[in-house]
Structures are given as structure tokens and as C-alpha cells.
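With one protein chain held back, the other chains of the complex are shown just where they sit.
Each chain carries a letter (A and B) given by its place in the written order, and its residues are counted from 1.
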Amino acid sequence: MNALEVKNLTKTFEVGKSLFTKGQGVKAVRGMSFDVRDGETLGIVGESGCGKSTLARMLVGLLPPSEGEIQIEGKVQDKASPREFGQMIQYVFQDPISSLNPRKTIREIMETPLKRLHGMGKAERNKRISEIFASVNLRDEFLTRYPHEFSGGQAQRIGIARALAAAARILILDEPVSALDVSVQAQVLNLLADLKKEFGLTYLFISHDLAVVEAVSDRVMVLYFGAIVEVGPADAIFKHAKHPYTKLLADSAPVVGRSLEAPKQKADELPDPLNPPKGCPFAKRCIYATDICTTTDPALTEMGDDHFAACHNPIKG
Amino acid sequence: MIQFFKLLFRNRLAGLGAVVLSVIVLLALFTPLLPLPNPNITATGDRFLPPFSEGHLLGTDHLGRDLLSRLMWGTRLSLAVGAAAALIAAFIGSTIGIVAGFLGGRTDNVIMRLVDMLMAFPYILLALAIVAALGPGLINALFAVAAVNIPFFARNIRGVTVGLANKEFVDAARLSGMSNLQIILFEILPNVLPVIVIAMSTTVGWMILETAGLSFLGLGSQPPQADLGSMLGEARAALITSPHTSIVPGIMIFLIVMSINLLGDGVRDAIDPRLKSGALSRPLPATIVERDSTPPVPSDDLLALQDLRTEFHVGDRTYKAVGGVSLKVNKGECLGIIGESGSGKSVTALSVMGLVASPPGKIVGGAVSFQGHDLVGASYDELRELRGDRVAYIFQDPLSTLHPLYKVGDQLIEAMQAHRKMPEKEARARAVELLESVRIPNAARRVDNYPHEMSGGMRQRVSIAMALANEPDVIIADEPTTALDVTVQAQILTLLDDLRRERDLAIVFITHDFGVVAQLCDRVAVMYAGRIVEEGPTAAILDDPQHPYTKRLMACVPELGGGKRELHAIPGLPPAVDRLPQGCAFAPRCNFAQDVCKQGDIELEANGDRAVRCLFPDKVSQTEVTS
């Protein structure tokens, strides 16, 4: 069974709306369909403006989708309700400090999901908190402190602990290490890997850092301009990219031992969301683009073993 | 809480305000118990007695009433009415603000439009209209003053609430199963309360003034009852003949309002966390220099840092951000400085041209020698002439480092004209040329853009063009690509590399990314806890790191192409630079560390073209990293 199934998920924001004028619809997420398999880590990469945060917020029920369907563990979620979603799917935020209320103790923060989602009594809560804290390598004495007393890495552990407290089996990790120092990132990534094994979790790992995504994911999904351009196994998607955008990303990442040369592209500006192009949104930048690319938006098609891309002129090999 | 009062009373003026205000409030509270004559007993025979008359310490008013007694009762009334108005306004206004800010959308829109309309009145007009409708009287004046201050609270608190409602912890609370009402009460309110307290402490003085004002106009308290305002109003007729009847209540209002203002400022400063770190100080034009030792002799290199030490003094703490750094860079060379946040790499870069924010920053030792001159001891004018002319900077986030209100062309022109006279037309042509040289398409048109009209990559190109404007000898680039997307980063790095080769530039490139260093830099220095731990040619260091920190840092960063794998994390945290351990700063996290590592200073030992600050480099070099 799939942990998560998403069908034609779309989010349109209205911008420029005032009391008198009707706003213009801007699609932040343009009809995404994908599955997340039970127990896997699905990496999601994309640059700013690709819609990854909007997608994540819809998946946890913080934002109602404009169209489409979300199915969590076989159950269709017809209305966005963080309370209902929260027992099945949880969120770990990018900025660990601002995801903790500065005026609450860590114990109060940890107790909330146990009390509100699971209605546990006091003794039971304390026991559970101790268990969770042990599994994220935090000491119980931290519970009486306030968030500002912690380093970024510790705060992120607390954020993870809170997500675990809700006892959800799917976690959305939204850039969970990008606010952390390099030497601390690995600690948190390894902790996440251990927790996944221990509790049989499923992860959606969102990041802009290709190397990190590759290192932690089973499959990777590449987003561009609110749509999926490529999904495939983590060990193949960057090495044997089918979509020119994925290749551009992979070639742009600075790698020791590769000479410095900006990969070729025709332009470097994203399409205007207020005035989306007809056809493939990447066509303007793409060196492989042909006539059809400017008229028809390509659909996601299978192009290899468990490997899909949305491109009229996929890269061979 | 104890800390709050400590902070509050460290501010002596706030302490003074608190003392004056408490005396006045206490006196007002105990007025009924004091042996004062009845304030409303008239004695026409004793009209306008001067102060210090027998039985009337402050004299009497136009009806022969005891001024001291009237003053005390009036103060009591004024304080009560002002405080009540403040409480009413704060409660209603804050409730409106929180609801509007939290719910957002249409509710917010409608409420805020109403508030805007109320704020479209000069406040007294609204108060006058309310009093006109309800009729003169103290309670009506109180309502009027409270009502006209509601929009102020509503708007302020709404602003704060909107900021909080978008915070991630509110999302987290939703996902933890809290309802909107619970979130407002338990998540938002505790964070808004300090703001409400600040807003009240800054407005309660105003409200006392405003109610006094309405009474002064004869629209507030009605005779014989008197608050301070109506005392002043009644005394006005006799201003010239018996000024003391006016001056006594006037000075009391002044004292009350001033002590409240002093205390309010103190409260605001004590609550505002930015002040605790001394961050509200304005940075001086150049970093303060207080060297505690004789500076070294300047070197012949193009740019050399010699045992440079920069510290931040905050309160009684000293942060040794840069603890003795020596580096050099020559023509056509690219030197990378790599380190984590807090390693001192940016402060090192900013120290070169005295750009470290000061206070609290201070250069306390060493030298920066540029073409044989020591810049650390240089005057501001000397520094200014070199800044941007011989040594130019590129900073991290181009949106915050370009001035938002000037066109990019004007910012380029200014960079040139700061150093040489140049006719406007020529400067503009040169600005276009510069934009072309950093490959900005349509440069002639782009020159009239404001920064916000450009993408992040384009803005960073403008920053680079600005650094090139005077054909400098050295460019110091402080994480210039960290804020950019990866495809844009590749372009900017390539551009920098090309420019350096074309123009024989010396570049100091600060980053936390080994991939970037590997591609761009000839030599690299690795910083940890304010010091260089290893330095040498990039290839040599990447191939064979000899400092355990370098080695482990490289191992814990995944590199593209490695597939799914376990990472070799470094245990522990970097030390805080205000509490550096004895000996090697990395020793507590190092698995090679011996007792000797934790004693005494360890030198940066040179070995050929490399240098390493470690007692056991060979052992490090030969051992594989395992977790």
C-alpha cells in the first residue's frame, strides 16, 4: 500500500484582489500526481518558486487544495484539517527556532500533540515524552527550558521529537537541515535515518541541496514551476537525468574535482507566474527545445525503470 | 522577571521615573487618609492666597479652595481616568487586533478598513464628536479618549499578530491538534502580551494628557469635581494675576506624564531583546581599533593579514571572533576561506577594511597590510579612499546589500564618483559598460532598474559590477552565492572566475562549501572557532587533509554522485567564542585528541606550502574517517 497518494493536486492563489477588482489566479502547484511508497524516503528538489512549500503545506492540511485529491494511508482526505491530518502525517520545519513558541517550555510544546491529538493523561504523557526524548538523544532536563536556550541542532531535534509525539507514520521534512551548520547537518540526517528504521516511518524530504537529497532518498522528484518534471530512483536521477532541467541542476552543483563551468542554458529567468507560457515552462531556457515544446506541455511518461520525466526531447542514456 | 527588573533599573532614568511615579501613585491612593481640608469647600474671603500661606501650603484658588487638597484629589481622579481609558482601549483594541490579524482574509479586511476610517480623523475631532453627542462630563470624556485610542491598539496588535500567525510554531500547533481559539489563547496571546504592555506604557501618559485636555476645555469633569485638566482650565482666567493656580496642576500633569514616559521607555528597552545584545547601537564608519601590542612590520604581499584579532564586547562578555589570523593573497590569486557559521570567516573579511560593526566590534591586535601599508592603524580618510577603489567587497544577499531606493545605475555611478571626478554622462556610459561586463542582458535599459525589479542572480551581478567599478586590486567576496539557487550559483561562480583571469584580480572568497572552493580557489584556509586550523593549496588539502576538523568536515558533507549513504557526523557543537577551551578548540570533538591537545596554545605549523594547527597531522592523514 502507498503511504500517500496524490492526484492532480493544484493550488491557485489569487493575487491583486481588492474590494473592487477580481484577483488574478496564480498557480503555485499545477496538477501534481505522485505516490509515496510505504517506508520509503521520497526526496523533493527544486529551486525557489517551484512550489515545494505550497505542496508540503497542502499535504499536511495546512492549506486547502484548489483541485485534486490527497489520500493518506488509503484514506481520502476531503477537507484540509491539520487536526485530522496530524495523526497520520507530521511536519518538520526548516527554521527550528521559529517553529518553537518562544514563550513555552519544551515540555509544554511536547505535551500539546499528546494531549490534543491523543487525549493522554499526565502520567502517560510524561512517560511518552521521556521515551521520545531518549530516541532523539535529548536529555529530560531540557524539558523545563525555553527554546532560545538551544542551538539550532538541538532545536531541530526537539522539532523532530514533537512530530514523533503525534505518532504519525509519515513525516514531511521541509529543508530540515538547511538552517543548520554543516557539521551539525550530518548529525540530524543520521538521526532521521535511525528514527526511520526504528519506527518504520515514511519520509518526504524537501531540500534545495541535491547532494543531501541524493544521500538520504530512495526516490527523488524534481519540481519546476509548480509541476513535476522528473521522478526516479535517487541513484539514477542525477547521473542519468532524462529531463534537461534535472541535468542543468545536477551540472550546476559544485563538485570537488569537476572544473568550473556554468552549464549551458539559453536564459536563466523563471517564467512569469502571472503570465505562464504555453507549452513546457522550461522551453525558454532549454537547449534541446523544439517547436512542439512551445505549444504543448509534456506529460509525465515512463522513460526507464521506475523513472518518469515530462519532456518531449528527453536526454538519451 | 528578575532579569527584566535588573535591565529596567540599569537604566537610571527609568528608575527615576519609577520612583517619581510610585510616589505620586501612593499619594493619590492615600489621599482620602491624608489630613487635607475638603477640596470643595469654598471660602471667598481666602481667594487666590499665594503658596505657603497659613493653612494652605500651595495657596488657594479663585473660590478660596485649598489648592493642595484639590491637587491631590485631582491627581487621583486624573490617574484613575487615564488608567481606565488605557485599559479599556488596550483591551478592546487588542482583542480586535488579535482577531483580525489571526483570522486574516475578509474579516481582517473589513475590520481594518473600519479602523482606517477611525484613524482618518485627527483624534480630537472624534473625541469632540463623541463628547458633543453624549454631553460634557468626565465619564463621557473617558469613553471618548478610550474610543479614539482603540484604533491605535487594534492596528499595532494586528501587525504583531499577523507576523506571529505566519510563524511556523503556529502551524506546528495546528498540526498538534489545537483549535483556533486554543492557538489564540495559548500560542499567540503570550507572545502579544509584552507588545500590549509596551503599547500601554507608551500611551497611558497620552491618555492622561488627553482626558486632562478635554477637562481643560470644559468638556470633561464638571464643577465642583475637578481633575488636573479642569483645575488648569478654571485657573486660566487668572493666569496673569495668580499664576500659581495654573502652575501647580500644570507641573503635576507634567511630572506624571514624564515619569510615565521615562518608565515606559525603560520597559520597552528591557522587553525589546535587540537591546540586550547592544545591537541597536549605530555602527561607526570604521571599526574601533585598540591594539594591545605593537603591530607587526607590514609585509610585501598585495594583501596580508598578520595575526589579526577582532573581538566583540557585549556586556561583560568578550567574543573572540577572530583570534589571530594570518593570511595573504597576491595578484591573480584566489584564496578561499572556509568555515561554519561562527568560525569568524566573515568577521575576518570585514576586518580588512574596518567594516566590522563597531560597537560592539573592536580590532584588538595584529595588522592588515595592503601594498606595504598597515590599514588597521590607518585614519578613516585613508581607509575610505581604499574602500571600493583598491579593495572591493561583494556581500551575501544582494537584496539587502543593494540600496532599495536607488536605481542600480546610480549605485554604480556613486561607486565611481566616490573616488574620482567623472561627468555624469561618462559615468553613466561606464555603468552600462560595467553591467555588460557582468553579462547582464539589455544593460542600457537595466541601468534604470531598481534592485527589487531584478532577480536574485541579476542583483548579484550588479554587486559584482559595483565591485569592479574602480578596477580594484582585491575583491573580497563574502558568501556571494549562498542566497542563490544552484543554477544561478554556477553562473555567478563562472563569471567571477573569468573576471579574475581577465583582470588578474586577487580574490578572497568566503564560503562554507567545499565544492565551491574546489572549483574556484587556488589556496584555501579552513577556519574553526576564530582561527585558521589548516591552510595550503586547494588540491593538496582536499586530497590529504591533515587537520582532523578539515577531514571530518569534508566527510560529513555529502557530495553529489555518492548515492544513498550514511554520513560521518562530527559529534558535539563548535565552541562558543566567548568561552574557548584551553588548547585546541576542536579537541573536545576530536577522536585523536590527547591530554596534551588540551593544554597550552598550538601553533599553526608550516610545512612547505601547507600549514596545519595540529599536534598529530600524520596520524590524521593516515586514518580513515569512521563514525
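Keep in mind that, in the parts below, a contact is a pair of C-beta atoms (placed from the backbone, for glycine too) under 8 Å apart; a residue touches a chain by one contact, two chains touch by 3 or more.
The definition used in the following text is that contacts and distances are computed from a predicted model.
Asks: One chain of this complex is missing from the view, so tell me which of "Cell division protein FtsX", "PH regulation protein F", "Spore maturation protein" or "ABC transporter permease" is its UniProt name.
Replies: "ABC transporter permease"
Asks: Over the full complex, note down every shown chain the hidden chain is touching.
Replies: B
Asks: Determine which one of B:L103, B:V257 or B:L542 touches the chain that has been left out.
Replies: Considering the complete complex, B:V257 is the one touching the chain left out.
Asks: Touch as defined at the start, partner being the missing chain; which of B:H62, B:H419 or B:R610 qualifies?
Replies: B:H419
Asks: Taking the entire complex into account, which one of B:F121, B:F186 or B:F592 touches the absent chain?
Replies: Of the listed residues, the one touching the omitted chain is B:F121.
Asks: Out of B:A43, B:V99, B:V197 or B:L217, which residue would touch the omitted chain in the full complex?
Replies: Only one listed residue reaches the unshown chain, and that is B:L217.
Asks: Need a quick check: the contact residues on chain B for the chain that isn't drawn.
Replies: 113-114, 116-118, 120-126, 128-134, 136, 205, 209, 212-213, 216-219, 232, 236, 239-240, 243, 246-247, 250, 253-254, 257-258, 261-262, 279-283, 285, 353, 355, 357, 380, 384-389, 392-393, 395, 397, 400-406, 414-415, 418-419, 450, 452-453, 463, 466, 469
As a convention for this text, only the chains that are shown with their structure count from here on.
Asks: Taking the mean of the C-alpha atoms as each chain's centre, how many Å separate chain A from chain B?
Replies: A distance of 32 Å separates the two centres.
Asks: Contact residues on chain A for chain B in the complex?
Replies: My answer: residues 19, 47-48, 57, 60-62, 82-83, 85-87, 90-91, 93-95, 98-104, 112-113, 116-117, 151, 153, 159, 162, 165-166, 181-187, 189-190, 193, 208, 210-212, 214-218, 234-235, 238-239, 248-263, 265, 268-270.
Asks: Which bits of chain B are touching chain A when the two form their complex?
Replies: Going through chain B, the ones touching chain A are 109, 113, 167-169, 171-179, 182, 186-187, 190-191, 340-342, 455-457, 485-491, 493-495, 497, 512-516, 518-520, 542, 552-553, 556-571, 573-574, 627.
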